[in-house]
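Handing you a structure now.
With one protein chain removed, the remaining protein chains of the complex are shown where they sit.
Letters A, B and C name the chains as they come in the text, with residue numbers starting at 1 for each one.
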Amino acid sequence: MHINDFKSVVDRYEIIFFDAFGVIKNYHGLVPGIEQTFEYLDKTGKEYYIVTNDASRSPQQLAESYHKRGLMAITQDRVISSGMLAKEYLDLKVHDGIVAYLGTPNSAHYIESSDLHTLPVGEVDEHNIDSVNALVFLDDEGFDWFRDLNKAVNLLRKRNIPAIVANTDMAYPVNMHDVSVAVGGLADMIENIVGKRFIRFGKPDSQMFMFAYDTIRERRTIEKKDIVMVGDTLHTDILGGNKFGLDTVLVLSGNTQKSDAETRINSTGIVPTYVCETAVINLD
Amino acid sequence: MHINDFKSVVDRYEIIFFDAFGVIKNYHGLVPGIEQTFEYLDKTGKEYYIVTNDASRSPQQLAESYHKRGLMAITQDRVISSGMLAKEYLDLKVHDGIVAYLGTPNSAHYIESSDLHTLPVGEVDEHNIDSVNALVFLDDEGFDWFRDLNKAVNLLRKRNIPAIVANTDMAYPVNMHDVSVAVGGLADMIENIVGKRFIRFGKPDSQMFMFAYDTIRERRTIEKKDIVMVGDTLHTDILGGNKFGLDTVLVLSGNTQKSDAETRINSTGIVPTYVCETAVINLD
Amino acid sequence: MHINDFKSVVDRYEIIFFDAFGVIKNYHGLVPGIEQTFEYLDKTGKEYYIVTNDASRSPQQLAESYHKRGLMAITQDRVISSGMLAKEYLDLKVHDGIVAYLGTPNSAHYIESSDLHTLPVGEVDEHNIDSVNALVFLDDEGFDWFRDLNKAVNLLRKRNIPAIVANTDMAYPVNMHDVSVAVGGLADMIENIVGKRFIRFGKPDSQMFMFAYDTIRERRTIEKKDIVMVGDTLHTDILGGNKFGLDTVLVLSGNTQKSDAETRINSTGIVPTYVCETAVINLD
Partner (left out) sequence: MHINDFKSVVDRYEIIFFDAFGVIKNYHGLVPGIEQTFEYLDKTGKEYYIVTNDASRSPQQLAESYHKRGLMAITQDRVISSGMLAKEYLDLKVHDGIVAYLGTPNSAHYIESSDLHTLPVGEVDEHNIDSVNALVFLDDEGFDWFRDLNKAVNLLRKRNIPAIVANTDMAYPVNMHDVSVAVGGLADMIENIVGKRFIRFGKPDSQMFMFAYDTIRERRTIEKKDIVMVGDTLHTDILGGNKFGLDTVLVLSGNTQKSDAETRINSTGIVPTYVCETAVINLD
């Protein structure tokens, strides 16, 4: 397996898409030195976007979380999250009534609109259930799993409404040793039980990449061959980027370890254009 | 769809296997009149067994729950539960150490043995994790879903131990309108997340029927053609009974309504030998 | 279930996406009277596109097949096929060498380019296998299933190359009573056997809709709310249209019969914005 130098890869493209977790940040905070990468990109006139399976917070809050850690380069308009696609879906397809949700109040806040009222699944009852016109899976926190996962199952059995999964990840790391079940894993379970088709947003689905691509093309002309997707996960970042027609970089700073990258690439058939140790560009 | 009279079906067999929920009992208690069925079976010298996906209690406790409701015919030795298969597996394959479990203390009690100590998943910690030699999914109650499902995921990532699912049902009815996620549904989610193969006991798996068949054959000679399986669910009772080579009766008193029985039989390809309204035999 | 008048639905939108099979044509040829629909659309200044899971022929040949039957309205630039997405993928991601394919020579012709040579899987041998850089599933005809499906399996075991499925349908109707296994069904089997992730193009995947949407936006400004998707299949046309944020019309002239439309909508949770008997607009 040939390991490429990240800086020399980046030099071949005009626009860089970054996955967040495992590339720019991890459970300790920012990946050490990553601010140099964005310094380099700014200096060389490259555009960059964070393309992330995250529906727990608004793009503004996601950007602020980078600022608090000292990375000012990531502004709100550079963040493309799966939660934004869920919001777009609701804006286009659900015209009134209540959107029930599983997640924190924070995750629900930004999908609210003047026409749509959000309500935690735990507060759905016989008086308001007939006004519920969609169910959204936003976050694995903020609710009582036993009570509210069962309520979500019964809501979908009683009301034939769309179920939207705003983050398709099944698990996420919480520290060096442990993972936590993500809202995508909970949604898969409920979909299997109720036997209805859910609507999923998030990598590897192409709609994530389209949304970013469209956002850029509203301002400038660009072609897919000028964009590279950088991520740490074969099944989301690399598979999705490849399918959308982008070149892809697997970095070994997150989900995929150097020791088993080659085995995994061969066993899954998901082949990145490049493999790099890290997305950090050392400017010294 | 031809509807048969249950009594005339039963008259053709020597041994009757009954599913419990939806056949003998429902969320209100016993199916009204069902005691007459067992009176008739006793009078005509038929043998009968309850073959049930249930790991929440011991066979003795399951039998007692019928006695409390006035059905004395169901004795402990007539109950074959998926929990008994989980116990047999542990007795044969796990020789020492701790068996971690998800479920109530009651469900754990009867899988204990002189060599195996049971421990709720919630009490697994860094001091005892290396002694945990199996994980058993027993019941959906008795634990904190958020904390303990996540602990179960991480236990299986750290220890390469068998995960045993003692009840494969994905959901069960709690009243006329609502269902609850069963431990089989929780286990499916965790299996998908950790990517390892779990060991499942319960209908439609043949091992359930084999266990009952073996139990009988230790006392008498019998052939499969002399046994009929009575159940309310196509995917467990009927599919499993058919595959084991038994004749099967679908009763319309539970999961499968008369209005959609024919549609479901045609769409699934799971065809019972007979369809009956109920397993109640009216002796008047 | 409320049945809408197709003309009054169409009047609310600027652009109409049509599925082909079951909507405009069936195994007898054109749906009788469908030319009036396009006459009406032309008269009222609506734009229309055929959005079809078909990789058996080029858009030009697909258009010609309508012309031969007397429907001149469907021009080549109105046809968006899943085969076009496969071609775009190859153009962007496979830069040289051989593209092996399953399908007819006709299906392979239009994915050829100056840099990519196509070769039937049956002609892959030890001398050229190292130059094969992709495998494309184009059509279920044109090859020996026994020999070439086995060759495809072994090609993917020996070469870690992308496998592209240019039509995700699992089966298609060949007459009133019979279906035929489609190339998507064959691809699913091979993916399960080799255990690698294939790249699929075709409804319900969003990339199909995106391709059409992009094609339009290169010429004019449009919003998703001005487009309606018309199809006969819940799992492809309606699910995909809904997810992309379009309004959707289920017509009852193909895969979904009037007698079971409501049952299927309720059991799948895939809800079209409208249900119409047919896409034919009677101008008399």
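By our rule, a contact is a pair of C-beta atoms (placed from the backbone, for glycine too) under 8 Å apart; a residue touches a chain by one contact, two chains touch by 3 or more.
Being a predicted model, the structure only gives us computed values, none of them experimental.
Undergrad: Looking at C:T44, C:N154 or C:N282, which residue reaches the missing chain?
TA: Touching the chain that is not displayed is residue C:N154.
Undergrad: May I ask which residue of B:I24, B:A100, B:I216 or B:L239 touches the chain that does not appear here?
TA: B:L239
Undergrad: In terms of residues, what is the contact footprint of the unshown chain on subunit B?
TA: Touch set of subunit B with respect to the missing chain: 88-89, 92-93, 156, 160-163, 194-199, 205-207, 210, 224-225, 235, 239, 242-246, 265-271.
Undergrad: If you put the missing chain back, which residues of subunit C would it touch?
TA: Interface with the chain not displayed, on the subunit C side: 144-146, 149-150, 153-154, 157-158, 170-171, 177-181, 185-186, 188-190, 192-193.
Methods note: only the chains that are shown with their structure count from here on.
Undergrad: Suppose chain centres are the mean of their C-alpha atoms. Which chain sits farthest from subunit A?
TA: Farthest by centroid: B.
Undergrad: Could you work out the angle of the rotation that brings the CA atoms of subunit A onto the matching CA atoms of subunit B, rounded to the nearest 5 degrees?
TA: In short, 180 degrees.
Undergrad: Name the most central chain, where centre means the mean of Cα atoms.
TA: So the chain sitting closest to the middle is A.
Undergrad: What's the distance between the Cα centroids of subunit B and subunit C, rounded to whole Å?
TA: 45
Undergrad: Mind pulling the residue numbers of subunit A that touch at least two other chains?
TA: Residue numbers touching two or more other chains: none in subunit A.
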